[in-house]
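Sending over a structure as structure tokens; questions will come in a sec.
All protein chains but one are shown in place.
Labels run A, B and C following the written order; every chain starts at residue 1.
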Amino acid sequence: MKNDLTLRVLAKLLIPFILLFALYVQFHGDFGPGGGFQAGVILAAAVIFYALIFGLADARKVVPEPLVESMMALGVLIYAGVGVAGLLLGGNFLDYFVLDPNSVHGQHRGIFWVEVGVATTVSGVMLKIFYMFVSRGEVDE
Amino acid sequence: MSFLQHLPALQVVVPLMAAPLALLLRRSNYAFLVVLTATWAALAISTGLWVQVADSGPLSYAIGNWPAPWGIEYRVDPLNAFMLVFVSGVAAVVLPYSYSSIQAEVAPQQHYLFYTMFALCLTGLLGICITGDAFNIFVFLEISALSTYVLIAMGRDRRALMASYQYLIMGTIGATFIVVGIGLLYLMTGTLNLADMGKRMAEVQGSRPVLAALAFLTVGISLKLALFPLHQWLPNAYAFAPSAVSAFLAATATKVAVYVLLRFYFSVFGQSQVFGRLPMEEMMLILALAGMFAASVMAIYQTNLKRLFAYSSVGQIGYIILGLSFGSVNGLTSTVVHLVNHGVTKGAIFMLLGGVALRMGGTTLARVQGMGKVMPWTSFGILICGLSLIGLPGTAGFISKWYLLLAALERDQWWLVFLIVLSSLLAVLYVWRFVEVAYFKEPRQDIVAVSEAPLGLLLPSAVLVVATVYFGLDTSLTVGSAARAAEFLMGGLR
Amino acid sequence: MVLMVVTVWVIVRSRNLFGIVILSGIYSFLMAAVLVAMDAVDVAMTEASVGAGISTVLLLGALYLCKGEEAKPARQPWGPLAISVIVAGFLVYGTLGLPEFSDPNAPIHGHVVPRYLNDIKQEVDVPNVVTAVLASYRGYDTLGETTVVFTAGAGVIALLRKRRKERKP
Partner (left out) sequence: MNGMVNSMGVGGHFTYVITVFLMVAGLFIVIAPGNLIKKLIGLGIFQTSVYLLYIAPGKLVGGTAPILSDAYTVYSNPLPHVLILTAIVVGVATLALGLALVVRIREAYGCIEEDDILALDAAAQDSTPTKQ
């Protein structure tokens, strides 16, 4: 499968669109269905797709494991960080009203960053789990 | 002032943020320091909250500044303030212990993951205790549960894996039952806030979905707290987990589940509904007694000390539920006191057993022969805690049994008094199994050279052993808080 | 929904693990379809991607690692069957007292939720109410949820990372 030219070209063409779709789901979540979690899943799926076609080693080069592991942690920290920012600006924990002089804009800003945090953790975890399962198989063979 | 105002949020957020930080740092020493700081900070915060509540009554904290039924509310009252201090206190003692104990039990490259999981488990348990929102309980329950499965699976024996799997299955069934219960309550009341639910309960009191919700929550939580006969996951989980994990779980996990049960019974359903509409009282009484006797008998027949004391835990949970089933202030006081006293005692035992496993290569009765000679301090500690399990005066266990007996006497149920005393005799038997082997047998030839457990293990364990004795002598802290909590629970509903 | 019942029935009876995995994927798709019919588009989207997507991939991966093909038939299913039936009894008992399907006067439509639907424009101004409630009103739950995902990720690392020394049986 790794050497199938058609597949490789197709994948090269498709993956940017999948990534674009993930971004769309991420940022369009305010207006239609979707949000950080779904976007994170799609993002991870794009990389998994890449790994299936080009092999795990290539995927690891594009998205190295330490990066994936850090993403897992960073997402949670971003989310909790938004909460702490609310605290520092004089509000309650996870208080988005104080993030901007205009409280509605504050809400938008809060939701935006929170969703970024969710997407980061989710895509990191999904990818990591995929890597772990695959590399476990390599030992067995 | 503003800082103190945010303590409820910080209580959970500090350990929550420590977990990803520990993962990012990767170096086990840094991870340990981060989690240690967070754990001790959590203890300081919970103490602060406890003082605030004692001074000025229950606190409420609106997360995201959304008022209660719309947003998620944190609510601290005498009961959960006490629970928070207890849980974070045990964590603050067990974590330094784990630094030494996992050196031998967990592969070095896993250490930072161990600390990450420990922080998450603590986050989950604290989150369950402090939240005033039904669904939020479920979310944090899962955080603590998932991290617990991993912690158990880190044990060296391959049976740890199977124990963890079985706990995962049972735990998830329990959690799903709880979700069904919460869902039914939500459908009937339209709210997820516990206090709001309690208020709106009046309109739907005694309706079928509410009673079904009561049943589902009871079964789900009983799975989590290992009420006999839903305890099957517990002995293996405690026996094969790394010793720091056994100690932390034995001291806190089932106790927090009991707290959730109390919360739902008294703050949401209301006492009259729980004990009036269904034969709940009788059912809990029977299960509690069955647990006390069956599990104690099982404990007597174990050949491994860890399993012996794990079964003893199931039996002791019987006492806790027995107190609850009385539905009186004294009964509840004994429940809450025994939560803490038993938690401290069992935590100490499992920590000491960790030292035993390290030095003597196992905790089977055959292996620990003559332990009193080669590890005098450790043996003495276990002996004291054993006496507390029996309920000898001067130990913490006596205090809880005393209130339990008072509660039974209030109702003139002499046969119950008799049964409680009888079950204590069973405890004498299983503790005697340990004493006999440790003090009246010669050490095995191959392990004569064994020395006392390292200080890193011994000192933290000693803290809990001393606490076991201290809580048996000076009861103002434990019984005082527990009585206040019990009165609060009963008074809140009349 | 009837199709879902059929699918689950086959899963209960079947012993072929590969088949079961595929069927559970189909089950998730059916579930997603039902959820769309019930206006839960966000949930449906997640269920389709998670239930039919990720879960199936994970299950296939695990199946490959375990090389298990056939599940043995359960030996004595009567005890569990009895428990299941008792649970069913409780559920039927409970659900019979619930408000009728699509009853606008049910408590869940009258309490709490109206504020989300009515005031969201002034307070948050995000058209997708689910997103607003998820990320703002009940944002703390979502922080917990993210932490659950993180826990699972870190847990899988802890369980599956290769070790220098193999575990002794």
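Everything that follows uses one rule, which is that contacts are C-beta pairs under 8 Å (C-beta built on N, C-alpha and C of every residue); 3 or more make two chains touch, one makes a residue touch a chain.
The structure displayed is predicted, hence computed values, not measured ones.
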Visible chains in contact with the missing one: A, B, C
Candidate in contact with the missing chain, chosen from B:22, B:83, B:121 or B:150: B:150
Chain not shown: contacting residue from B:125, B:139, B:352 or B:375: B:139
Residues of chain B (touch criterion as defined above) contacting the omitted chain: 135, 138-139, 142, 146, 149-150, 153, 156-159, 161-162, 164-165, 168-169, 172-173, 176, 179-180, 183-184, 186-187, 192, 303-304, 306, 357, 361-364, 366-367
Contacts of chain A with the absent chain, listed as residue ranges: 31-33, 37, 129, 132-133, 136, 140
Chain C residues touching the omitted chain (full complex): 1-5, 8-9, 11-12, 17, 20-21, 24, 27-28, 31, 33-35, 37-43, 46-47, 50-51, 54-55, 58-59, 61-63, 65-68, 71-77, 80-81, 83-85, 87-88, 91-92, 95-96, 98-104, 106, 108-109, 112-113, 116-117, 120-121, 127-130, 133-134, 138, 141-142, 144-145, 148-149, 151-152, 155-156, 159-160, 167, 169
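We adopt the following convention: only the chains that are shown with their structure count from here on.
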Pair of chains joined by more contacts [C-beta pairs], A-C or A-B: A-C
Whole-Å separation of chain centres (CA-atom averages), chain A against chain B: 36
Approximate Å spacing (C-alpha centroids) for the pair chain A, chain C: 21
Touching two or more other chains - residue numbers and ranges from chain A: 69, 72-73, 76, 80, 83, 93-94, 96
Per-residue overlap in chain B, given as positions that touch at least 2 other chains: 16, 19-20, 23, 63-64
Residues on chain B engaged by chain A in the complex (per definition of touch): 2, 6, 9-10, 13, 16-17, 19-21, 23-24, 61-65
Sites on chain A touched by chain B in the complex: 69-70, 72-74, 76-77, 80, 83-84, 86-87, 90-97
Contact set on chain C toward chain A in their complex: 41-42, 44-46, 49-50, 53-54, 57-58, 61-62, 64-65, 122-128, 130-132, 134-136, 139-140, 142-143, 145-147, 149-150, 152-154, 156-157, 160-162
